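Note that one protein chain of the assembly has been removed; the remaining protein chains are unaltered in position.
So that you can tell them apart, the chains are marked A, B and C in the order they are listed, and the count of residues begins at 1 in each.
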Amino acid sequence: MNLESFVLLSLVLFTLGLYAVMARRNLIAILIGIELMLNAASLNFMAFNRFLPVEDPTVGQLFVLFIIGLAAAEVAIALSIILVVYRERKRIDVDDITELKG
Amino acid sequence: MGGMTGLLMALAVAGALLAVSLKNVLHAIFGLAVTLLAVAGLFVVLGSPFVGTMQVLIYVGGITVAMVFAVMLSTVVQTHQAESPWRRAGAAFVAVGFAVGVGLVIIGAGLPKGLAPALIEDAWSVRQLGTSLLGDYNVVFEVLSVVLLLAIIGAIVISRREEDVVTPAPAAAVEETHP
Amino acid sequence: MGTSGLLTYILLTPLAAFIATLVIPGRHTLAIKVANAFFAFVGLVLSVVVFTQYDLAAGGYQLMQDVPWVDSFGIRYTVAVDGVGVVLVLLNAIVFFTGVLTMWTLTLRVKEYFAFMALLVFGVFGVFISLDVFVFFFFYEVAVLPMYPLIAIWGSTKKEYSAMKLTLYLMVGSALLFPGLISLFVAGGSGSWNIEFLAAAIKNQPEFQVFVYPFVYVGFGILAGMWPFHGWSPTGHVAAPTAVSMLHAGVLMKLGAFGILRIAIGILPHGAEIWAPLFASTATVGIVYGAFVAMRQNDFKYVIGFSSVSHMGIVLLGLNTLTPDGTSGAVFQMFAHGIMTALFFSAVGFIYDQTHDRDIRHFGGLSKQVPVAAAFFIVASLCGMGVPGFASFWAEFLVFLQALASWPVLGVAALIGLVFTALYALRVLGKAMFGPANPSWDHLKDATPWAMVPRVILIGVLVLFGFFPSWILDIIHTATGNN
Partner (left out) sequence: MSHANLAVATLLAPLIAFFVALVFFRKKHDVAAGIAILGGLVSLVGSVWLLLDPAPAPELITAPWFEVGGIKLAFGALLDGRTLLMGAVVGLITMCVLVYSLGYMKHDPGKGRFFAFLGLFEWAMLSFSYAPNLLQGFIFWELVGLASFLLIGFWYEKPSAVAAAKKAFIMTRIGDVGMFVGLILLFGDVHTLDILEIGNIFAAPGLPEGVSAGRVELLAGLLFLGVMGKSAQFPLHTWLPDAMEGPTPVSALLHSATMVAAGVFLFARFHELFLDAPTMMTIILAIAVFTALISSTMAMAANDMKKILAFSSISQLGFMIIGLAAGSLFAGLFHLMTHALFKALLFLTAGAYIHEFGTNDIVAIGRAGGRKMRVTTLGLFAGGFALAGVPIFAGFWSKEVILGALHGPGAEVFLIGAYAAAFMTAYYTFRMIFLIVLPNTDSKAIVEEPAGSQGGHGPADHGHAHGAPKAPGTMRAPILVLSIGAVIAGLPFFGDAVAGLLGRPHEAHHAAITEMILPVAIVLAGVALAWLDFGGKKAPQRGIVAWFPPLERALKNRWYIDAFYRKTIIRFVNAFAALMYGAETRGFDGAGDALGRGTMKVGVSTAKSHTGRLPIFVGTAVAVLAIVSLSIALG
């Protein structure tokens, strides 16, 4: 149990999340990728909090708590957006949503 | 302890692999759930059972369930969407490139070895966490609650069906119904 | 009577007008206009008080107020006026008041219009009284920004284009200016933005002065209609509604010249010396060039627009002589040109409001159809030609007096430009005010006594200082170092 292994795990999870965001077409699958990345970040916070001589060890934990809270908010919004997209197009394919093109 | 940690790590990676690779989104969500649980376990291992609990409660209990509901609402048919191999290859290439790059940077920077020396167990207590949360970081906490509130309201506003708006039938069509 | 807060009160009058305009519901247009006129009048009275209270014997900066604002960056709300500031504050107050009266007949989105206008005036007042470079720049931007909506909404003739052009040009100016001002702050030791402090601190850095001077000069110069960056100004004049044209040409362009005087030359005298030959030359080119281009224009406002380029060239030439007399002349010209252009636009606006036409070829014999309104225009033209008896004569006289001493060739070229000034001015008069009347405008109504009020005020000021230039020159001299 050392810092390297946690950081490596975090990197792997983050990479997998990235891959999902880039590769998947289903919006919910993309959301899954985002969750993976968030977890990778949380893991990093916890690990550094544990392995570095920090003055106040609650900070890392609090950060994770906040990330969890924000993730909840983010998912709520994202899912409602997905529902609207589905209602409009009867699909939830990221390739359909190109309103931002120049 | 080492074995437990290793197992949890392996579980996390395996769950993540499933989550990103399975075609069926429902299955992918289950993969995600595995990862989340494993990460919760790792939190416990890292000395914070409270955060681990929260992870289980909110993530696994709340978020994944919400996702499942969303999938249900948008019909299962839509869960199967095949990506072209080129797309997957490209994404994998970029992601791996990123991982290698960042990994190399991390290695280059170097990480501290071993457990930090002066660990005061008391500082890790839930009590301390609560004091800190409602003391020093009170403002952040309040802001976060506002964010959550807004997110809820926003989600409702966005996903609400516009039922009040009734599209009036074309006048001509109305005319036709009368002989 | 405590006069220490007088400047702040003046600064607050347009702000009060702004707030009052926001508070009054939009449908009570008359109430909005009355409120604006009231506060503008209060500002005018206060400005006259400052003008008369200014202690000539003492000179220097007076009525100083100094309050910290952002202490960590050394930004302080420091306001005071010297002889130049007094004159320009008065100019702004006059133009604001007459501008409000000129727009009495406005009906389109009255509330928003007066709100923006008050905001603009607020910024201008702020610039004229600021002694802190940062606050100066802050007010400068406050004054510049309302121009966009004012032109784009209430303008005419390619208004969106003009508004965009104006904004872009002025932003380019600000983009040059901002790094220049920051570098002044840094070079001054990052302790204070105070103008006098900076001037003392940068005194012994000649290389730095030479390097940064063109940034600051051109940055302000764009707003002053400096050739060859004048393109925004005629187009902006043309598109803007009457009172905005008045403020725009009458006051806003003076901000640029004032910035050059106060900051560019004031803080960087050595840089000014090195660059003066170039900038005096561009100013002279501007004088002649503006006159020639004006000769070919057929739109009243374009003629005035290019005449402004020409007249602001005189201001810049005066500043670039770097002598007390030349500077005094330039400041006087700023004042005289401000009033004169306000009168010009006011007269044109009166005709345009009724005809919706500004092509001089479509008019003729307006002196017969609307004698009073035409008289206003003629007086403004005469003033523009520098006929004695009007304030601008003295201004031009002083500038040329010094220009001939400092830059003889440029001085003679600029003087010859005056012949062409007369040419374009007389061309407009001959085509539109005189000559056979165009019967389609026979129905035009002449100025009512009410409409005459703002114009008569402007003419009165021009003539007053035309006959008694010392009343204003003595004050300017205290700042420019004469006597």
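The definition used in the following text is that a residue touches a chain if its C-beta (ideal position, glycine included) is under 8 Å from a C-beta of that chain, and two chains touch if they have at least 3 such contacts.
Predicted, not measured: the structure shown is a model, and the values here were computed from it.
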In the full complex, displayed partners of the excluded chain: A, B, C
Residue among A:3, A:21 or A:41 that touches the chain left out of view: A:21
Candidates C:388, C:439 or C:481 - the one touching the absent chain: C:388
Residue in contact with the excluded chain [from C:6, C:187, C:263 or C:433]: C:433
Touch list for subunit A against the chain that is not drawn: 18, 21-23, 30, 94-95, 97-102
Interface with the unshown chain - residue positions in subunit C: 164-165, 168-169, 228, 230-232, 235, 289, 292-293, 295-297, 325, 328-329, 365, 367-368, 382, 387-389, 393-394, 397-398, 400-402, 404-405, 411-412, 415-416, 418-420, 422-423, 426-427, 429-430, 433-437, 468-470, 473-474, 482-483
On subunit B, residues whose C-beta touches the chain left out of the figure: 87, 90-91, 94-95, 97-98, 100-102, 104-105, 107-108
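Everything that follows uses one rule, which is that only the chains that are shown with their structure count from here on.
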Touch-based graph of the chains, sorted into line, ring, star, complete or other: other
Rounded Å distance between subunit B and subunit C, as computed from the means of their C-alpha atoms: 60
Whole-Å gap separating subunit A and subunit B, where each centre is the average of the chain's CA atoms: 5
Where subunit B touches two or more other chains at once, by residue number: none
Residues of subunit C touching at least two other chains: none
Residues of subunit B that touch subunit A when the two form their complex: 1-2, 5, 9, 12-13, 16-17, 19-20, 25, 28-29, 31-32, 35-36, 39, 42-43, 45-48, 50-51, 54-55, 58-59, 62-63, 66-67, 70-71, 73-74, 78-79, 81, 83, 87-88, 90-92, 94-96, 98-99, 102-103, 106, 111-119, 123-124, 128-129, 132-133, 137, 140, 144, 147-148, 150-152, 154-156, 158-159, 161
Contact set on subunit A toward subunit B in their complex: 1-9, 11-20, 22-26, 28-29, 31-33, 35-36, 39, 42-43, 46-47, 49-54, 56-59, 61-62, 64-66, 68-77, 79-84, 86-87, 91-93
